[in-house]
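Here the complex is missing a single protein chain, while all its other protein chains stay put.
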Amino acid sequence: MVQNAWLIPLFPLVAYLLLFVLGRRAQEGIVTGISVLAALAGFIVSLLILSDVNANGAQAPYVFHWLTVGQHSLSMGYEVTPLNAMMLTVVTFISTLVLLFSKGYMHGDERYSVFYQYLNLFIFSMLGLVISPNLLQVYMFWELVGLCSFLLVGFWYFKPEAAAAAKKAFIVTRIGDVGLFIGIVLIYVATGTFEYSGVFEAFQAKKFAIDWITPDHLITLIGILVFIGAIGKSAQFPLHTWLPDAMEGPTPVSALIHAATMVAAGVYLVARAFPIFEASPDTLTVIGIIGGITAIFAALIGLTQNDIKRVVAYSTVSQLGYMVMALGVSAYTASTFHLMTHAFFKALLFLASGSVIHAIHHNQDLRKMGGLWKKLPLTGWTFLVGALALSGIPPFAGFWSKDEILLGAYNSGHYVLFTLALIAAFCTAFYIFRVFFMTFTGEFRGEKDVYDHAHESGPVMAIPLVLLSIMAIVVGFLNSPLMNNAFEHFLFKGGEEIGNVYEANWGMAGLATLVALLGIGLAYLMYKKQSIKPENLANGALRPLYQLSLNKFYVDELYHYVIVKPVVWIGHILNFIDKWIVDGIVHLFGEGTLIGSLGLKYSQNGQVQTYGLVTLVGAVLLIGFAMYAVGGVK
Amino acid sequence: MLSVEQFLTLGAILFCIGLFGALTKRNIIIVLVSVELMLTAVNINLLTFARFGLTPSINGQIFTLFVMTIAAAEVAVGLAILIALYRNRNTSDVRDQDLMKW
Partner (left out) sequence: MFSGLVITGQTVAFFLIALFLIACGVMLLSMKKVIYMAISIGGVFIGAAAVYILLEADFLAFAQVLVYAGAITIMLLFAIMLTKHDELERPAVITAHPVWSVLGTAGLGLIVLWVVKFSGIKWPQATADSPFQGQDNVKMIGESLFSQYVIPFELVSVVLIVALVGAITLANKEEKN
């Protein structure tokens, strides 16, 4: 079955082309039908492949020669490892649900069909990224998903914020991509191959074709450069600023791209290419620190945001930080496991938020919500499941994966990172339940009219929510002691074990749960019981901290003044040079010619006798000169 | 005894007179006439070399005949153009014919 893995990206590609041919005016039902069927087909094939891999383990990649440039031969192909198979299944599953959900959410949009085209293109690119057996191919699909992200974030391009967010998403991730590109080029120069297997062997043997740097330093350098790509794509500190802004895009996009799949690509890349990073302890330390900072940083910002999607977005950043940190402390299994569980419950949270937003006329402001439980019971329940999973309450999915990450951080001896992660876990529980309480309990704070008309949006939106909720509950058991760590065994089937694996520690689990419960309790006190007034805290002793968090630690402002402004100034200077010096020279020639011709044109007076005279004088001078030169008539 | 130089000098003088007339006269007819004068001067030269040249022959006279024929044709066409021009612009001053200027 594995040899048919190429079918999986093909389905969405075909769907994309079909929709493209059908054009913008295609009926919504047909558009959705084609897309969902394609994704579903992909999901079924993925499941078959998953079972195949589960039975037979990883297999050699299928590679064919692509082209030869000079002495360099490039190849393309596909491969399926347990990690790939897991990613394929997750991506196709969530894609199917999101495509279905979009039918309700995007209903009536003028560019409905275009939206589905973009989504299909994205799914194709993401699946292509997952099954790529070499870094060059990864890079191509990496850019393609970036492009799709740009298109979809800016889907409502007539909103200035959306257009700006799309640009920001593209440019900021581009910074990371440059790092990745340099890293890949360095890898090729050093090892002469793009294939994962070849690269890993070279890194193990520490034999490189680059001699201006010691192998150990080269490994660290390459690791960090490739990781910069992951920083950009997975919105790690300090390039995290694009992800919250990307929430300007339609909510299904946020769920699919900016929660479950594309942002996970960075983590996936690090996990897939883990031997590159594992070869250098320094790189791992950097990865761990970046991940830890991101986790706590985003969690702190998430505490005070008022836009429901932004809170979820910051929680995404924070959870990605967890995964990266886990990789940094070599908790490979924990990281990939969290990647999977997070994909489910975060997509669930986004879709549930989307359902709320859809129900109350595309309002995203938490301050204008409240008391929606009665109106949207299903959404409320599913959101609650997602929130519990995110907070890490047993037996929900997040509990198992987050617990493993905490365990990994503790056991690896990075106690600072462990502490940061624990605090972040507390914050996570607090802010997600803050959202929950502010949205679903209490009194509605918006216009009464809107509240009266709020209702559930029918089966196309309900089915994905329910399915994801079920996944968010059960998927965590896959790697629990209750199922004998099935996920872990699956992940290392037919290959060596990567990273550190620890025995479950019930004490750690208890601590994590306790912390999460504390967070939920605090949120309950502040936003349900109102026994602690949040306003008092915000305006009282904690005001500076509150402001700091509300304004996202002023990172955007910092970038604005440190990077954007100087660049704009350089632009102004260059513009000045171009306008007045470069163009000046060009204009000088133009104007000179013009003035010269203006003067010369008066010599053309139309008088035939003048022309004759000039000819005569010229001839006389020429003859005279010629005769003078040769000295008479020879 | 006649010499080549005398005839050549005469031709040169006539040619220069014709040239000057062509360059300065204002009536188009006179300009045309001046051109004829130049052609006549050329004819004198041709005949001179036919008579006194290193290899005297009849060819010079034949050439002159051709030149005269072409000159006659030229005058005919030139005068026709002049008539058409005069009919359209009501002037025969060469300086008024400056449609081709800037």
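Each chain carries a letter (A and B) given by its place in the written order, and its residues are counted from 1.
By definition in this document, a residue touches a chain if its C-beta (ideal position, glycine included) is under 8 Å from a C-beta of that chain, and two chains touch if they have at least 3 such contacts.
Since we're looking at a predicted model, the values are computed, not measured.
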| item | value |
| --- | --- |
| Shown chains touched by the chain that is not drawn here | A, B |
| Residues belonging to chain A that touch the chain removed from view | 609-610, 613, 616-617, 619-620, 623-624, 627, 632-633 |
| Contacts of chain B with the absent chain, listed as residue ranges | 1-10, 12-21, 23-27, 29-30, 32-34, 36-37, 40, 43-44, 47-48, 50-54, 56-59, 61-62, 64-66, 68-77, 79-84, 86-87, 91-93 |
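Please note the rule applied: only the chains that are shown with their structure count from here on.
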| item | value |
| --- | --- |
| Inter-centroid spacing, chain B versus chain A (mean Cα positions, whole Å) | 90 |
| Residue ranges of chain A touching chain B (in the complex, touch as defined) | 601-602, 604-609, 612-613, 616 |
| Complex contact set, residues of chain B against chain A | 19, 22-24, 31, 94-95, 97-102 |
